[in-house]
Structures are given as C-alpha cells and as structure tokens.
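Let me begin by presenting the structure, written as structure tokens, before commenting on it.
Showing subunit A:
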Amino acid sequence: MIIASRKPFAEIKKSIELYENILVVGCGTCVAVCLAGGKKEVGLLASQLRMSFALDKKKIQISEETLERQCDHEFLETIREPLKEFDCLLSLACGAGVQFLAETYPGKKVFPGVNTSFIGVAEAAGLWTERCRACGDCLLAITGGICPRTLCVKGLNNGPCGGMIDGKCEVDPERPCAWVSIYERLAEEGRVNQIEIMFPPTDFRFQTKPGRVTHRAYLRRYNAGSK
Partner candidate 1 sequence: MIPQEEFRKLNRVLIWGKGQTAEETATRLTLLGYEVLKINPDEQFQLLSIEGFAGDFQVTLQQTIPSLEKEGGMEMLERIWTEKFGAVVFAPELVSEGNFSDYQVAPTEKIITLEEMQKVLIPGLDEFHQGNHSFSALPTPASAGGRRIFAALKPASYVAFLVGLTTEGNVLDMAVTLSAALEIRKRFQSQISIFCRQVKVAGEGLERLYQACRDEGVLFFKFDQEGPALLRRGDEVVLQFEDTILKRPFILTPDLLVFDSRHLLSSEVRQTALSAGIGMDKSGFLQSANVHFLPQASEREGIFIAGPGKGPMLSQLSIEEARATALSVHHFFQGLTSETMNQEVSVDKGLCTLCLTCLRFCPHQAVGFTHRVFIHPLACRRCGICASECPMDAIQIEGYSDNEVEEKLMALQERGDKPEFSQPRIVVFGCQRSAGVAWEGAESSKLKAQSNLEFIPLPCAGKLDPDHVLKALSVGADGILVLACPEENCRSVHGNTYARERIMEIRKYMEEAGVNPGRIRFEHLSSNMEWYLKEIIKQFSETLEELSNPQSAIRNPKWKNGPH
Partner candidate 2 sequence: MKYAFFLGCTVPVRNLNYELSARWVARELGLELVDLEDFQCCGFPLKSLNLLDSLVVAARNLALAEQAGLPVCTLCSACGGFLSEANSHLQHNHDLKSQVNDRLKVSGLEYKGTIQVKHFIRILYEEIGIERIRERITRPLYGFSFAPHYGCHYIKPARTAGGIDPVEDPKSLTELIEVTGAKALRYETLLDCCGGSVLGIKEDLANTLAGNKLSEVNRLGGNGLVLICPFCNVMFENQQKKIEKKLEQKLKVPVLYYSQLLGLALGTDPDTLGFKLNRIKDKEFLTGFERRD
Partner candidate 3 sequence: MDPIDLKKLDPDFKHRLARELGGEQIKKCFSCGVCSARCPIEKIEPEYNPRRIIRMILLGMEEELLKEEFLWHCSTCYTCQESCPQEVDFTEVIFVLRNMAVRKGLAPAGLGAARNLLDQQGRMYEIGDFENEKRKEMGLPEIKGNAKDYRELLKD
Partner candidate 4 sequence: MVVEIRNPKFKSIFILNHNFEHNLKVNSKNSKVLIIGGGIAGITAAVALSRLKIAVTLIEKATALGGMVPNYCCKATDACQQCGVCLLNDSLQALSQASNVEVHLQTEVTDLTLDANKFLYTFSRPGGGGEGRAEALLLATGFTPFRAEDKPQYRYGILPNVITGLDLERQLKETGSVVRPSNHTLPTSIAFIQCVGSRDPHLNHPFCSRVCCAYALRMANLIKYKNPQTEIAVFYMDIQTFGKDFSLFMEKTEKQIRFIRTIPGEIQKGDNDQVWLTFQDDDGLSSRKQAFDLAILSVGIMPGSDLEFFKDKLGLPLNGDGFLSEANEIFSSKGIFLAGTVRGPKGIAGSITQAYRTAEEVAAYLKTRPV
C-alpha cells in the first residue's frame, strides 16, 4: 500500500490562498487506510482551513468530497459536474491521484495535500513502515524475503557495511541492519550460501522513469503505437 502523510498546514494553505472556491478531495483507498487522506482527514483539513481563513478575515468557500480512488478515471468522472463551481482542487490522494486528477480536469488548479512517502505496511495501529522501493527487479527470492534495497539505508547488495553496531544500522540505531536480518533468517533456513556469491551491480534499467507496465494480454494494444 502507498503510505502518505499530511503536508504541513502552512504549505497547504499557502498553495490555495489565492482561490475562493475550494474542494478538498479525499481518496478512499491507500491514503484513507494510512489515515492521511480519507473522509475524516478531509473534514479535519477543511475545518482547519475554514478557521484559518476566517481568522485572516478571508472569504473562502471550502467543500469536501471523498472519492473511492483518485487513480481511476471512472471515480474521477463522478465529480465532473459538481466540480464546475470550484476553481481549486486540494487533493489528499497520493501523488498518482493528484496527477490523475489534474490530468482529468485540465482547467482546474490542483494542489496536493499530502506527501507520498513510500510503499509500506501497517506495522501496528497508526504505524506504517516502508517495505518496497519498486526497483522493478525483485531479489527477495535470494535475500530471504527481506529487501536490502529498501531496508538497508545504503541499499547495499552484498552484505552489511562496517558501520553496523550490535545488529543495528549505523544511521539509525533503532533500526535493525537489513543484512543482519537477512543473514540470520537465511542461516536459520540453512541457505546462507545464497548470499555467499557476489551480487553483480544492480541493473538500473529496470527503474527507468516513468515506469510503465502493460498486461501481457494487451501488449499489442498498447505497445503498437510506441514502436
């Protein structure tokens, strides 16, 4: 799941202060689950903005709307009609959602309300941590289900750096060293030999931007023109 967190309020406020009719648009999927951009967050942000602008004696109309997902055209379409009243959209979706919203409604000023942080998991109530860098070249098969590219701060491929202290990362003593975790897990499973050979340098072509994934079945449909 994509994990995001609310942008500093001052930044949000500054981005929309020139406009009068603002729609705060939440997204009911990933950002709702990580408590950053669902219906409740939309309400909170809207109230906050109303208070803040009122304090500035500024007349601004703020409305609220939360879509199922902002990364699907179909859901975005559902607000086409009501959107006409608004000159500014404040999206609490992830970066993808914000862009798709902007793309869908070319005439509207679209602003992000959250910072999209990473792909992660809910470790506990209210706590999310990163698990995947979307490198496009998954090596978890070899590293015992633990991704060094994500979990090692240096993204090392061949073992821990010398800065590891008591099994913890040199950068954050709270965090376990990814390579120690990998080593211990593989040792337990009796397959340390998997990492005894040298990993060749990463092939960064897999990460060439912007990413594009086409379902095999439709390769012909979408790739025909791009040749």
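Here, a contact is a pair of C-beta atoms (placed from the backbone, for glycine too) under 8 Å apart; a residue touches a chain by one contact, two chains touch by 3 or more; residues count from 1.
Criterion applied: all candidates are chains of the complex that A comes from, given by their letters.
Since the model is a prediction, treat every value here as computed from it, not as a measurement.
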item	value
In-complex contact partner of subunit A, selected from candidates 1, 2, 3 or 4	1
Parts of subunit A lying in touch with candidate 1, wherever the complex brings them together	8-10, 28-29, 32-35, 38-41, 43-44, 47-56, 66, 122, 124-125
